[in-house]
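What follows is a single structure, and I will ask about it in a moment.
The other protein chains are all here in position, but one chain of the complex has been omitted.
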Amino acid sequence: MRVTLAMRPAARSFIPIEAEAIVPKNFLSGTDLSVWRGNRELRLDEVFSVFVEGSADRPEDVEVVISGDGTSRLKRVGEYMDGGKITVLGDIGMHCGNFMTGGTIEIHGNADGWLGREMAGGTILCRGDAADYCASGYRGGRKGMTGGTVEVFGRAGDFLAESIAGGTVIVHGDAGDMAGAEMHGGTLVVHADCSRPAANMKGGSCYVYGTAHGMLPTFKRIGTVQHEGRMLIHFIGDIANRGKGNLFVKDYRYLD
Amino acid sequence: MTFLMITGRTVNQGVTVENKTSAAYAAETSTCFMHEFDMLELGLADNDAVRVTGPCGEVVMRAVASPEVGMGTIFVPYGPYANHIIAAGTHSTGMPDFKSHEVALEPTDEEPKTVHELMEDLGGLAYDR
Amino acid sequence: MSELLIRNACVIDPLRGVNAETMDIAIRDGRIVEDVSGAAEVIDVHGALTLPGGIDSHTHICGTKVNFGRYMSPEDMRAGRTPRRGPMHSTSGYSVPTTYGNSYRYSAMGYTTLLEGAMAPLEARHTHEEFTYTPLQDTMANTLFDGNWGIMEAIRDGDTKRVAAIIAWTLTAVKGFGVKLTNPGGTEAWQWGKNVSCIRDPVPYFEVTPSEIIRSVVEANELLGLPHSVHLHCNNLGTPGNYTCTLGSLGLIPDLNKKRQTLYATHVQFHAYGGSGWKDFCSKSEPIARFVNMRPQIVIDMGQVMFGRTTTMTADGPMEFNLYRLHHDKWSNHDVELETGSGIIPVIYRRKNLVNSIMWAIGLELALLTKSPWQCLLTTDNPNGAPFVRYPEIVALLMSKKYRDAEFATVHPDTGGRVPLPAIERELDWYEIAVMTRAGQAKALGIQDLGKGHLGPGAEADIAVYPIRVDEVDPSVDYQKVIEAFGRTEYTIKRGRVVSRRGECLVDGSNATFWVRPKVSDAYDMGKDPDFIEKFDRYYTVRMRNYPVQKEYLNRNRCIETEAGI
Partner (left out) sequence: MIVKDVVCPFCGCLCDDIEVEVEENRVVAVANACELGTKKLMGEKRMKNPILRDGGTWKDITYDEAIQYTADMLLSAERPLLYGWSGTHGEAQCVGVHMAELVRGVIDNTSSVCHGPSILAIQEVGHPGCTLGVVKNRADLVIYWGANPIDAHPRHLSRYTRYAEGFFLENAFRDRKVIVVDVRRTETANIADEFVQIKPGGDYAVLSALRAIVRGKTEMIPRTVAGVTREQLVRVVDLCKGAKFGAVYFGLGLTMTGGKYKNIRNAIELVSELSRHTKFTISAMRGHYNVYGSNEVNTWMTGYPFGIDFSRGIAFYNPGETTAVDILARKECDAALIVGSDPAAHFPRRCLEHLADIPVVQLDPYPNATTAFCNVQIPVAVTGIDAVGTAYRMDGVPIRTRRVLSTGYPSDEEVLIRMYALMQGAKA
């Protein structure tokens, strides 16, 4: 089954639309769903032109395609998604794929903050950039992402994979400040530069194939390792936090 | 020349903060405190006008030498002048970079605007000018 | 004039010795009366179990540390969120809900009176502000005196009357109800990062011992004729082998009051531990219960632990730091100048954890081994042992051996060798549960004469009607029905109004705050004592004139005046 949601032009164009109902599973029982613009409840078809092709009886067989102007203000798309596929032909708003446990979300444009927050399984592919707190935890600092994969082909913002405890996050471009802060498990890979990686880490592995700017002084240099054809410098830390995580960087600079 | 702009509290800002339409408040919050060597370099004397250009635009302030400020840094009391050029991004924390903006400085003959003028530039309407 | 008649209520009213008698209850203008006119509104409850409104004699629901527990725990707030609905405001939180959350959930369980267990005098105004937003229960606050400089100096000088005078002035100033000692002396030592190990350890600088503080404050409490006894959180909470310290503390207490106990020892579960360390940690509920059984002057509450997550919060700052070093989660501490302190950490009690399993057993054992239900009241030290919404499960555990056995089968397998619980056959009955959840509390707090905790004529019409018939349900078998019934009343009636019906709160409510003003002679009025005033203004950071809580903070002001013997 393929559900196409094409956004209609909206009058109050900047109020975000919370659309946690947009999860493949929900379309198994039709398209009579609600979304919210601010404090107003709207029918799905007030916001989108809805087209359904084919049918399905399990989420795995549902693909939701979102398109149109203004998709960047759609929040919470794919929240608690457990199977199927969501494709966004453009940008997506905050909290896409929160608490996701299965299935695939593919975003052709950029993703706003908190992409895949507290994700436990499944796959998110972001072809553009991801904003702050990609694959992070929630306020209060417990476990962030615990499983699944997030792959960002552009850049990522600050606090990437904050508090990550499991799963894999891969960013092909640069990442911002505090990538992998409070990390205690899982794997974070940044293909280009980032700043202050793995601050306060307890465990897990963080790879920076570019330069770690503002490298923290509390990581203990162990030596060098070969990793997928690259020579990386291996650190253990964060010593300030009694951490036993692994940080691998190609190059680093202290703020001395 | 580029500088790191830090904004913060001063006694004079606090003393005038409940009277924001006063000349004293405008004077205090349009002061760009800097190191005397930096001023020399830019050819600025105390109270000379200086154009400060930040990520979101430019504003004219008055330069004043201060022993508290290190070279390469300027300090501006909290207020509408600094905020005229500060970016609204918060790194998704709610808090803008009030203490870490790269700005460019150049001497100018223009006068600093009044608070009313700044507000009207952004679409406001002054009440008791 | 408003009148209400509750018909066919199956009443258990222990303070009047009523045990499951079917009767009508007449209410006029918020009080229970002999009869009402024919114009009265009538509610027929068809034989449902009807009890005086529940009273929690030790809970943490309002004030600085409770609110800090909320403040630091956005993750806790993600549970229990409800929107505004009718007269109900929105709520958030599980272990430290918002004030409305506390009030609505307690009300749904039939609770109408709550005692905040620990209020720092300097921050009392905060507690009273939150009381205002706890609309469906009457409230009162135990006031902390454990690290009070003036009191420790008076004790050092051997002047018990001055101790009483300081308590009298402070209670009056901060609109407090009872006297609380939390880890006496330990909270002052903690302001140097130290603690006292037990009751014989002198407090740094002040050179008085916890035992001197306890004895002297108990005497002062009785000198003032306060309705409640001293409310003690013993030293050494939570450490293996602490039961000897607890027995030592309880052993200090003479029998000084004919009407009620002389000491209320709170959350004794946390103080009934054997062993020399965590490895040989075990239950010592038996010696504690045996001791309590021989001492009518002592009342305890359970401090039951239930499995799951919660937030611990207490004035016992050093204990929370030790807990933090075990758990390595977040830790807050808040020392209060010249008075006391507090600490907060989140915890998760797990069935798979041997120590947690033993703790769970100890609370139940205390309730089952204490012969008189009037001497062991039902609490979790909310939210320390568990959030109060777990009370119905605790009631069921006490009423059903079968339920206990079923639960016991799921705890850490080594628990059996460390606790007496599996061998205890006792099952409490409805009457005993009524004692442990309202009548006993009213008596222990000394508020039965104010019309609390019973349903006799003149009593406040605080009533809980539970959707269960005691003649049809066997609690030892049908424990699930007990849990459901105690979890949600059919009617909760507060001061003669139905405030909650099947879990929905129907009115915005307005509570009353009970506080105590002991009348002392001029010679013992600390407000006129030059030495007291001088020290106050030198070492506090708030002016003495700005310290007292104004009457504006008391929603319905219920002042209890006592004739002090000083």
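Chains here go by letter, A, B and C, matching the order in which they are written, and residues are numbered from 1 within each.
Definition applied: a residue touches a chain if its C-beta (ideal position, glycine included) is under 8 Å from a C-beta of that chain, and two chains touch if they have at least 3 such contacts.
In this text the structure is predicted, and so the values were computed from the model without any measurement.
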Omitted chain's touching partners, listed by label: A, B, C
Contact residue for the chain not shown (choose from C:N333, C:N353 or C:S476): C:N333
Positions on subunit C contacted by the hidden chain, ascending: 62, 64, 67-68, 70-74, 76-77, 81-84, 89-93, 97-101, 122-123, 125-126, 129-130, 133, 191-193, 205, 321, 324-325, 330-338, 341, 344-345, 538-543, 545-546, 550, 552
Chain not shown, touching residues in subunit B: 4, 6-11, 14-21, 29, 56-57, 67-70, 73, 75, 78-80, 83-100, 115-116, 119-120, 122-128
Residue ranges of subunit A at the interface with the undisplayed chain: 12, 14-16, 18, 36-40, 94, 113-114, 132-133, 138-141, 177-178, 181-182, 196, 199-200, 214, 216-218, 220, 238-242, 254-256
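Keep in mind that, in the parts below, only the chains that are shown with their structure count from here on.
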Subunit A and subunit C: spacing of chain centres that average the CA atoms, whole Å: 45
Centre-of-Cα separation between subunit C and subunit B, whole angstrom: 56
Sites on subunit B at which at least two other chains make contact: none
Sites on subunit A at which at least two other chains make contact: none
Contact set on subunit B toward subunit A in their complex: 91-92
In the complex with subunit A, residue positions of subunit C that touch it: 72-76, 78, 330
Residue ranges of subunit A in contact with subunit C within the complex: 138-142
